[in-house]
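A protein chain is absent from this complex, but the other protein chains hold their places.
When the chains are written out, they are named A, B and C in that same order, and each has its own residue count from 1.
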Amino acid sequence: MTRFLTREAAIRWAPLLVLIALVILFTAINPDFFAQRNFARIAIAAAPALMVAIGVTFIIVMGSIDLSMEGAVSLTAVLFCFAFLWLGGTLAAGGWLAIPLALIVGGLIGLINGLVHVKLRIPSFMASLAMGFVGTGAAVLITGGDIVRIEDDTFRALLTWRIAGFPLMVYVVVILAFLAWFIQNHTTLGRNFYAVGGGEELAHASGLNVRRVRITGFVLAGVFYAIAGMLQVAKLGQAESVTGANFMFISITSVVVGGVALWGGIGGVWNTVVGVLIVNVINNGMVVIGLPDYVQDGMLGLLVILAVVLSTDRRNISFVK
Amino acid sequence: MSTFIKDFVEREKINRRNFLFASAAGLTATAVPGILGRGAAFADAGGWSLAWSYRDRASAYWNAIVSGGEAYVESLGLTKEDMTNLINEGSSEKSLADIKAFLAKNAGKGAIASDPNDSPNARPVVEAVRDAGGYVSTIWNKTDDLHPWDIGDNYVAHLSWSGEKPSEDAARLLFEKMGGEGGVVHLGGIPANIPAVERLNGLKNALKDFPNIELLDEQSADWDTNKAAELMSSYLTRYGDKIKGVHCANDNMAYGVIEALKAEGITGMPITAFDGNPEAVDLVMKGELLATVFTNPHWGGGIALALAHQAAIGAFKPSEEPNEHREFYGPSILVTQADAEEFKKTYLDATPTYDWTDRWGLSAGGIVYK
Amino acid sequence: MDIQRLKPHFPWITLLVLVIFVGLNDPNFLKPANLLSLAGDIVPLFIMALGLTFAIYIGGIDLSAQSMANMITVVASVYLASLGIWVALLCVAIGFALGMLSGFITTRLFVPSFISTLAVGGLCFSMAQWLSGNRALNMDAAERDALFGWMIGRTGIIPNELFLAVALLAICLFIERRTTLGRALKAVGAGELAAAASGVNVARFKMLAFAISGALAAVAGLLFAVKLSGGAPTIANGFLLPAIVAVLVGGTPLTGGVGGVLNTAIGTLIVAVIRASMLYFGVEATQQQMVFGLVLIAAIALTMDRSKLRTVK
Partner (left out) sequence: MYELKAVDKKFPGVHALKAVDFQVKRGEIVGLVGENGAGKSTLMKVIYGAYQPDGGTITIDGKTVRFQNPRQAMEKGIGMVFQEQSLISNLTVMENIFLGYEAQFVRLGVINWKAMAEAARKQLAKVKLDIDPATVTASLSFAQRQLVELAKVLTLEERVDGDLVILLDEPTSVLAEDEVKMLFRIVRDLTARASFIFVSHRMDEVMELSDRIYVMKDGAVVDVVNRGGATVEQIQHKMVGRNVDREYYREQRQKPYDDSRQLVKLEDVGLPGRISDISLTLHPGEVLCLVGTEGSGREAILRTIYGMRTPVTGHVTMKGARIERFTPQAAVAKGVGYVPRERKVEGIVAGMNVYENMTLSQMGHFSNAGVLRVGEERKLARDWIGKLSIKAHSEYADCGNLSGGNQQKVVLAKWRSGGSDIMLLDHPTRGLDIGAKEDVYEMIRDMCDDGVGVILVADTLEEAIGLSHTIIVLKDGRIQKRFDCEPGKKPSLYDLLHAMI
């Protein structure tokens, strides 16, 4: 029995152990890696990515998938910038109103996504993929392909103002990650995600409004994408129709690397945090140890497989797809 | 910025019906613009349909290219809607398929300007145009063994911008600013893209004359702002204070580099970029960017289409032109803080009007192969 | 009841309606030569989608297909001179082997195919960059024409690619309908546990599905390299999502066991027609992507037979 427990614990902590192992590995090769300043750099890179990954975590826990993040992030970032500038261009002068607005837009994108998926009975993979095209397309339509810049120093303080060596946005993200964890563990909605992911038909038979839970999940994910969009603006000082590009595969990879099962019901926000850190540590570390850039994609692939293999409980699954 | 919104509102007004339909019902959406749109009136184009095939509408660079094409179309007395946009989304396969579909639709009577996206794609594109009887000029990407004069009159011209020389000039400026010593890092475009390769070569050329400058690292950030920001942070960890200057293969990546440095509180690091986009020029004026290279995409976009169309209507016969008129470099202007304001006034605030029949007026000479 | 019986026919009805729709707007579109050339141009994408169908048919996905094709264009360009016609064999063998690797990681190491194929794709991309030295490569045109010219020519008004596509489709259809492999894949897609309990070597067949997907991605890459007479590590970019879309629009959902290669053929043609319709209806440049997304939702909603899906995830 004790052996069983330690094995379970090992699997549970595997992602974290992988993360620590990677940090030790990179530090051993280049001690510069292990520096507070570098950790701050990794944290900045990971901040928007974490918000996207947390958003999609809720969906994956439900056993669905959401591929609309690129479009959603781009569209919310662009709309946020327009609204921010239109409202005065500074946080003080009413620009802050753009924040709730962007959140609402994110939620709306999620809502449409959820409605298309649930009401038209289109599997989420396809519904969200198509919605992603629509989101990016809308961003192109609105910007006409141009860059929208935000110069407001107060808003940019998210990046430039440091507390204990870490920029403000890192703290914001930590707080939001806790919020997400709280939603996951201490609210009905969060627990219902697990019920749907654990057995949709059973949850339905228990009187759970599965359709509503699904749609709400997509709305919540959309809100987190909007947060990611705004952080991306804070980080780069600009938005354009490709602001959300490259988030799709990397966020889902992070979620799975952290130990969230793609078939639903297993893992959560905590796993995703670790997963995002693993992926960003790898990305940063490969440059820091001086790996030639043409091997980086292959190396990332190998490390990801290694991490997933270590954190999968092979005894409890009969097959994967 | 508000001009974008204004443009958008205006655009939306024109297309409101399309837009509403598009949002409401997917399938019908495609039908509406065609059915409600104007009938094709190509009388002024001499019976030829005009098209620009390019990557996407998500960057200032391509927007400027397109605006040049549209300016040419408008100079014919047509509206800019008369130029067809063939967007390949970075896919060579779609690029080729779209061009063939365009030719088929117009029974071969198409005058096309195209960036083939990847250099090997240039050959099938020009061959397809030739076989259909259309006229094409290409920009940027083509393989070295492909020449317009080997294909015939239908492949009117290839226009490129020598990345090497301007990039070298920018690098020299950078090294001088660095005081002739210290480390420099380069952020490159998508590997194997010709401009990416050329711009790196320019940097390497300049290095030969600056023995105390060390190229610390050169990696790809895929032309992307976000990737550049992350790559720059990683450079900072690896090389730290050794980095005294940054050489970027385009403006978008320079934005990312500036933000990555801003996050660290590093100011005054000399950075050079490429493309001369409006935002970059603003940054040059503010001193955040040491220099960028303007390639006048507006003119390039206009003249590439103009060449194809004028050859099509017989305004000139390509085969009678010398080779340096069939393969030539576009202009490159190094924009520094000293001349940025002047530059902005001339090229960005007011778009200069070009005489599109002065076909090689701004040419920087024939393309030379090494 | 009638709707139920019509459902399996929705994909091609959708295709037909789309074609007629575009044709009404511009009768030129309906010329046989035009339609054939449209079909011919989509062939590389179709071949990749054909391979993906096998991965999706068993309920997985193959995200390595695009990087595979990229790498193969480089391999083909590099080795055409030294290997001659045998380079084709090399390409297919590499695709098959790397697909097998994805399958192995998925079935033996229990890494979901979404991740395993993405990772193998990363490997392919690295190899392509290394092999090409990060440059665009070109093939010797004479040698290409001599050895592979038959692939890209034209017989009458029919593009030769179409013959290749039809031949591959026929082979795949035969595999799907008439071989133990096809039957086993159907069983794995529809009920993996039952297939295992019937003594079917599920792991082997799943690996084969990914291997076929890899091999066909390689064929797509080879054809593309021949067509373009060269290769580069990013030249096939932009293939993956349209290929996945083609499979899905054809009516093979990601849940497995439903649909098939014939559906993919129709799905690819639907994608081709939607693309062409942008041109024929003159959809504005900045609207194209959005319209594509919306049409996609409509098309999937129309073509997918959801009656066999118990839960929609």
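The definition used in the following text is that contacts are C-beta pairs under 8 Å (C-beta built on N, C-alpha and C of every residue); 3 or more make two chains touch, one makes a residue touch a chain.
Predicted model only: the values in this text are computed from it and were never measured.
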| item | value |
| --- | --- |
| Chains still shown that are in contact with the chain withheld from the display | A, C |
| Sole residue of A:Gly71, A:Gly237 or A:Gly265 that reaches the chain not shown, by the stated touch rule | A:Gly265 |
| Residue among C:Ala184, C:Ala215 or C:Ala243 touching the omitted chain | C:Ala184 |
| Selected residue (touches chain absent from view) among A:Ile24, A:Ala92, A:Ile175 or A:Ala205 | A:Ala205 |
| Those residues of chain C which, in the complete complex, touch the missing chain | 1, 178-181, 183-184, 186-187, 190-191, 193-201, 257-258, 308 |
| Where the missing chain touches chain A, by residue | 182, 186-189, 191, 194-195, 197-199, 202-203, 205-209, 265-266 |
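We adopt the following convention: only the chains that are shown with their structure count from here on.
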| item | value |
| --- | --- |
| Intercentroid distance (Cα basis), chain C paired with chain B, Å | 31 |
| Interchain centroid distance [CA atoms averaged], chain A/chain C, Å | 29 |
| Interface hub residues of chain C, defined as touching at least two other chains | 129, 134, 286-291, 294, 296-297 |
| Chain B: positions in contact with at least two other chains | 11, 57, 191 |
| Partner chain B, residues of chain A touching it in the complex | 30, 32-33, 35, 37-38, 41-42, 44-45, 82, 85-86, 140-149, 156, 159-160, 162, 167, 232, 235-238, 240-243, 245-246, 283-284, 287-290, 293-294 |
| Contacting residues of chain C [partner chain A, same complex] | 58-60, 63, 105-107, 109-116, 118-123, 125-127, 129-130, 134, 192-193, 196, 202, 241, 244-245, 248, 253-256, 286-294, 296-297, 300-301, 304, 306, 309-313 |
| Residue ranges of chain B in contact with chain C within the complex | 11, 15, 18-19, 22-23, 25-27, 29-35, 37, 57, 66, 81, 84-94, 96-98, 100-102, 104-105, 107, 118-121, 123-124, 143, 145, 190-194, 197 |
